[in-house]
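A single protein chain has been omitted; all remaining protein chains appear in their positions.
Should a chain be cited, it is by its letter among A and B, assigned in written order, with residues numbered from 1 in that chain.
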Amino acid sequence: MFGLPTQDEPIPFDELPLDDPLLFDEPAGVVIPDIEWSAIAPNLILMLGGILLLTVVSLVRGRTPSWFSAVWTISTAVFAGVTLVPLWQRVQDDGAESVMAGAIGLDGFSLFVTGVMCLSVVLGALLLEGYLRREGLAGPEWYVLLLLSASGGVTMASANDLIVMFIGLEILSVAVYVMAAMHSKRVSSQEAGLKYFVLGAFSSAFLLYGIAMVYGATGTTNLVGIQQFLSETVLTQNGLLLAGFAFMLVGFGFKVGAVPFHNWTPDVYQGAPSPVVAYMASGVKVAGFAGMIRVFVVTFGPTYGADWRPMVYALAMLSLVVGSFGAIVQTDVKRMLAYSSISHGGFILVAVAANSEAGTAAALFYLLVYTFMIAGSFGIVTIMGRTGDGLHALSDYRGLSKARPGLALLFTVFLLAQAGVPFTGGFLAKFYVINSSVSQGQYVLALIAMSAAVVAAFLYLRIVVAMYFDGNTYRGESATLAGPKVRIPAAAGVALGIAVVGTLWLGILPGQMTSVAGDAVAQLVAIGP
Amino acid sequence: MGQYLPLITLLVLTGVFGAVSVVVSRVLNPPRPTEAKSSAYESGITDITEPPERFPVRFYLIAMIFIVFDIEIIFFYPFTMVYSELGWYGVIAIVIFSAAVFESFLYLISNGALDWGPARISRRSVIASDPDRTSTTTVRRVGADGRAFALDGEES
Partner (left out) sequence: MLELTETWYLVLASLVFTIGAVGLMVRRNPLVQFMCVELMLNAVNLSFVAFARSLDDVRGQAIVFFVLVVAAAEVVVGLGIIVAIMRRRQGADADDISLMRG
């Protein structure tokens, strides 16, 4: 009925060879997998860093300096990033390989995504430091969750097995559910956490059901095995497999906030603590797209590309349109940025729909640029929220150019980069995506993407206008005198600095990173020769 | 298209089943809440007031902690079935696993999640020891002067 590759009938119990010595006395030897710890060093460092941080602060409760957790987190992420370098060399020299008994794929793609995850952890931790102090929230738990969720994201990006990917996704998501709800003084934070949790669990279940269907259709959850099975076998009835695609796409679509599964995004982004949103918008999306590319482009792409591409095509188109037009009617800056992140997601989906190596490279470059500019934007939102994290209306940004010209300038750079203005990373990212799309003959989608970018530019200009030209009064006082009074914590300043340098560097001198993104090919390699 | 037919049939079937369940339960048992029905036990003495506390939150916390340590058994059980074949590899793996699980135990203890009873007095009562509180300030007298006094007392 479902096209199951039914094999031999299972042996009825009373016919089991119970006296077979091989079965009980001397069971078939368990093959001990060859574990090469150094191959997953970045992931191990992130996870161990999180667990050790929790241990240390539990043992010396309340006697660590307030900066300790942030410094620990940032050094852990930097250390994990440094260990990527020898692994990258190894992959470039010897080619991709499959480690941990074929469960983890070590290729340029997974290493690149790991690097981006480390970057978003560093930016998130820098923003959290000043934020927690301002809001009077103590706790190393935020940093622990940040590290653990990053390790889940890395697991997801490097998974070579659908179940490993699912577990990575859950480690990533569960930690972020908690972080979204962790601002104990704001009801809307807990509301956002609950909403994110319910919809996230819903989407995880869909993804898992999709995995079950693919397992039923192909007989394995290993991506290499699936790819081999699909290229060697012609399924006469592939309904189960296609349903698996659809369910998995729903699951991934929720995680990356693609329309029509985007409903949670504006609410959660509005309610969750701003630095957490910076991480959610960068790290979580990066991991989600990495998983999506690994499953759809790399595994199913060569054999069943024609079947899933229309679905991704539709998601991309809807995300671009809804993201751009939905942003226009918003009056809350966090909601605006949420819609703009939906439209960015649409752009990356365009690259995924291209189903080519160029498309994957374009998506990777876009994700890197996107991490810089969205973390920077939400970094400014974090600072501008002021104590209570509640002042996010567009009118709260009026006259910022007078009170804090530097901050207004930085925000302008991030917004222009998001709009795709030349000499910023955003322009090239959009350019590569559209290029990869056109080279696969997706002219209509490329056209829609370009129009959506123009519409979205209007939104970014609205914020810029509010900061520079709109109204001379701020809360009843002359903007020239008052303006929004904000304090910029040193750590957040560093985060903004990194973000703006990254955004401009990738716009002006992109050659190095584009070649790295081009080298970061995703490959599935079977274990052993 | 024929190969999709079972799938579509199944989807339609499940949708219909869901819809029918909702409709049938509405039809067979229309919600007509009465006072008695919506009370806590549908019988007995009516509650005079809402209970101020439903359950101490601590019960929920303990339940949640229990789930964590309950579910780890899932991994221990298969391990005990094959530990002799796994040898040192299995021992090391299970030690790593246990370390990760019991790390959360350490965190819980350090956070005081397992401290039972009144470990510390969170709010000291001021009523008994306040020298300003005498019978003249606390007992309200009847009549106009009492009211005036009470008002003064509230304002001061």
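The criterion applied here is as follows: a contact is a pair of C-beta atoms (placed from the backbone, for glycine too) under 8 Å apart; a residue touches a chain by one contact, two chains touch by 3 or more.
Predicted model, so just to flag it, every value in this text is computed and none were measured.
Kindly state which of the options A:G219, A:G305 or A:G518 is in contact with the chain not pictured.
Residue touching the absent chain, from the options given: A:G219.
Which of these touches the unseen chain: A:V57, A:L208 or A:V297?
Touching the chain that is not displayed is residue A:L208.
For the chain that's not shown, point to the residue among A:Q92, A:Q190 or A:Q523 touching it.
A:Q190
Tell me, which residues in subunit A touch the chain that this view leaves out?
On the subunit A side, contact with the omitted chain comes from 1-2, 4-8, 10, 163, 166-167, 170, 174, 177-178, 181, 184, 187-188, 190-195, 197-198, 201-202, 204-206, 208-209, 212-213, 215-216, 219-221, 263, 266-267, 270-271.
What subunit B residues would touch the chain not displayed?
10, 13-15, 17-18, 21-22, 57, 60-61, 63-64, 67-68, 70-71, 74-75, 78
Note that in this section only the chains that are shown with their structure count from here on.
Report the residues of subunit B in contact with subunit A in the complex, numbered from low to high.
My answer: residues 3-4, 6-7, 82, 85-87, 89, 100, 103, 106-107, 109-111.
In their shared complex, at which residues does subunit A touch subunit B?
1-3, 27, 29-30, 32, 51, 54-55, 57-59, 61, 236-240, 242-243
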